[in-house]
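Note that this complex is displayed minus one protein chain, with the remaining chains in position.
Each chain carries a letter (A, B and C) given by its place in the written order, and its residues are counted from 1.
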Amino acid sequence: MTPEAPAKETARVEAFSDGVFAIAITLLVLEFRVPRLGHDASGAQLWSALRELWPSLVAFFGSFAAILIMWVSHHGLFRMVKLVDTPFLYANGFMLLMVTFVPFPTAVLAEYLGHPGERVAAAFYCFTFVLMSITFQLWWWTTTRRRLLYEHVAPQQVARIWRSYRRGFAVYVAATALSFWSAAVGLGLCVALWVYWARLSYRTEV
Amino acid sequence: MTPEAPAKETARVEAFSDGVFAIAITLLVLEFRVPRLGHDASGAQLWSALRELWPSLVAFFGSFAAILIMWVSHHGLFRMVKLVDTPFLYANGFMLLMVTFVPFPTAVLAEYLGHPGERVAAAFYCFTFVLMSITFQLWWWTTTRRRLLYEHVAPQQVARIWRSYRRGFAVYVAATALSFWSAAVGLGLCVALWVYWARLSYRTEV
Amino acid sequence: MTPEAPAKETARVEAFSDGVFAIAITLLVLEFRVPRLGHDASGAQLWSALRELWPSLVAFFGSFAAILIMWVSHHGLFRMVKLVDTPFLYANGFMLLMVTFVPFPTAVLAEYLGHPGERVAAAFYCFTFVLMSITFQLWWWTTTRRRLLYEHVAPQQVARIWRSYRRGFAVYVAATALSFWSAAVGLGLCVALWVYWARLSYRTEV
Partner (left out) sequence: MTPEAPAKETARVEAFSDGVFAIAITLLVLEFRVPRLGHDASGAQLWSALRELWPSLVAFFGSFAAILIMWVSHHGLFRMVKLVDTPFLYANGFMLLMVTFVPFPTAVLAEYLGHPGERVAAAFYCFTFVLMSITFQLWWWTTTRRRLLYEHVAPQQVARIWRSYRRGFAVYVAATALSFWSAAVGLGLCVALWVYWARLSYRTEV
């Protein structure tokens, strides 16, 4: 309505999104359960119980890195966004839905990693990121389709982001399928993708 | 006191409200409970336990959508608000009270959906939105009554929002009553209302 | 350092405080525990189990109102604050410590209200607000002592806030003591104080 209204709108969506990212990333710690060994447990027993939490540590670290990389990416993308409209708010909200869901597959993975159910747990975990990738693509599709970007964003840049999303989607689908064969391979593929993305954001933005 | 103070005030209320919305929407994931099948559970057992979580998924998705639509609506309404006073802060806080309560009926619904108690759980869920609707109406009443809106907001727009709230209230009351007869019908009515509102915000704002 | 630095600082402390208030107020809902009656429970059983949650509802509503009123008060006080320094940050943090603690006595109250332990639970709840009152006084003492207020804040206003805090402190001490005799009287005294404060903020600010 007023000339500055769109800018204010962007700020509020970013703040809300940041809040959701910040909470989802912090809730991951709730997945760690304090070993309840009773009050008479010796130090050695507690030590051994803490060491058995390694799957929780792996799952925590992986999901933290994943959400952090998504936040950095969301952050970079938002720098290109000039305007906000209602479809964009829903597309953004749909993406946040998946982000808030991450602590649950993380907790499932932490519970079953290193045990017979680990392949199903890993496939469930990877599949969450297949859906995540779809919501990111929907977000980007809404943003570009409705011309919400700044004028200075080049078509090549838009196309490069599309390519990056399509590759990510393919990798997550492969990781989900491979998890049924080996949890380590499926999860390793996800980690490799995150490292690749983190390095990419290093090279393109710095 | 200073000419810009009111603007600053609005910003802080919006930030606080966004924080509450963001946290309430993220806490919904805590409703998912990791299946505790023991470490020897096979992948097939885990798979079957995860599939049995469909009521949690339905409840999570529904409540996420409901809170998101309320946030988008709150966001749109706040664009009309110019001034903030103490009664407004309490009306806003009363509305946030209901928003923070949503994870509880959601968890109750997730626990009993598909079981004999589902009709009571659905009625409890729908009734939460009856109360929610009342707090939104109180919010709007306070805002309009105390003349906190920008001058350019037309009386027709104010009246249209009142009509929309009254209809929403009637639908929620009907959904609560119908839930005692069929959980699916009661919940379906709520979902239909949310879809209608989401579409409405599409048409009026974009 | 630069002339605008203090303003930026205030903004960040307010944002952090708002975050803590928003999270503490939203965590209150975690106190509600879903009745685990098993999947075969009838609607009537669920209904009766939900009705037995009335102490949770009372505790939730009371603590929500208390935190909301404190937030509105904090909000009003911050409008008088011009500068921020390190002692102020610690005084503010100490006050937030008490705010984040509120969900615990609330949960204890919800568990024991209506049962033999209710008087101790109520006294524990009221005593939390005795400590809260001390941290608010420490906050105000730091703010006034270090001359962080705007020049236009009158000494009478400062004195009026001191009086209000001293009265609040006395009421909370009395509520704690009376709780050992009757939980309803102790808690009722707290509620009366909150209603008084809410009305006061209505009259003085609007």
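In this section, a contact is a pair of C-beta atoms (placed from the backbone, for glycine too) under 8 Å apart; a residue touches a chain by one contact, two chains touch by 3 or more.
Treat the numbers as computed from the prediction; the structure is a model and nothing was measured.
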Contact list for the unshown chain, restricted to visible chains | A, C
Residue, one of C:104, C:162 or C:196, that touches the chain absent here | C:104
Sort through A:23, A:121, A:148 or A:187 and give me the one touching the missing partner chain.
-> A:23
Where chain C meets the left-out chain, the residues are 1, 5, 9, 12, 15-16, 19-20, 23-24, 27, 30, 85-87, 89-90, 93, 96-97, 100-101, 103-104, 107-108, 111-112, 115-121, 124
Those residues of chain A that touch the unshown chain are 14-15, 18-19, 21-23, 25-30, 32, 34-37, 39-47, 50, 60-61, 64, 68, 71-72, 75-76, 79, 152, 198, 201-202, 205-206
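Everything that follows uses one rule, which is that only the chains that are shown with their structure count from here on.
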State which chain is most central when centres are taken as means of Cα atoms.
-> B
Relative orientation of copies chain A and chain B, as a Cα rotation angle in degrees, nearest 5 | 90
Expressed in whole Å, how far the mean CA point of chain A lies from that of chain C is 35
Where does chain B touch two or more other chains at once, residue-wise?
-> 15, 19, 23, 27, 30
